[in-house]
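Here the structure is laid out as structure tokens; the discussion comes afterwards.
Note that one protein chain is taken out, while the other chains of the complex remain in position.
What follows is subunit A.
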Amino acid sequence: MATVIERVTKVVVDRLGVDESEVKAEASFREDLGADSLDVVELVMELEDEFDMEISDEDAEKIATVGDAISYIEGKIS
């Protein structure tokens, strides 16, 4: 079973078309990974599907970096 980090990384790589080495915890989706605002919305949608959870709009707004996404998801599933 892949870890949360691996699964998030895969979603980010697939969605944003970036190299896996760029997907670091501190990487900002918009500033470092070239996502526009709609990309971020889509990314959150795909994370919801991947982890079978609902991420509210309020929570989604706080997810700016890869690390934000990982810690949010880990907090939800543990």
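Everything below uses one rule, namely that a residue touches a chain if its C-beta (ideal position, glycine included) is under 8 Å from a C-beta of that chain, and two chains touch if they have at least 3 such contacts; residues count from 1.
Just so we're on the same page, contacts and distances are computed from a predicted model.
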| item | value |
| --- | --- |
| Protein name (UniProt record) of the chain left out of view, among "3-oxoacyl-[acyl-carrier-protein] reductase", "Amino acid ABC transporter permease", "Pyrimidine operon attenuation protein/uracil phosphoribosyltransferase" or "Peptide/nickel transport system ATP-binding protein" | "3-oxoacyl-[acyl-carrier-protein] reductase" |
| Interface residues of subunit A (partner: the chain not displayed) | 36, 38, 41-42, 45 |
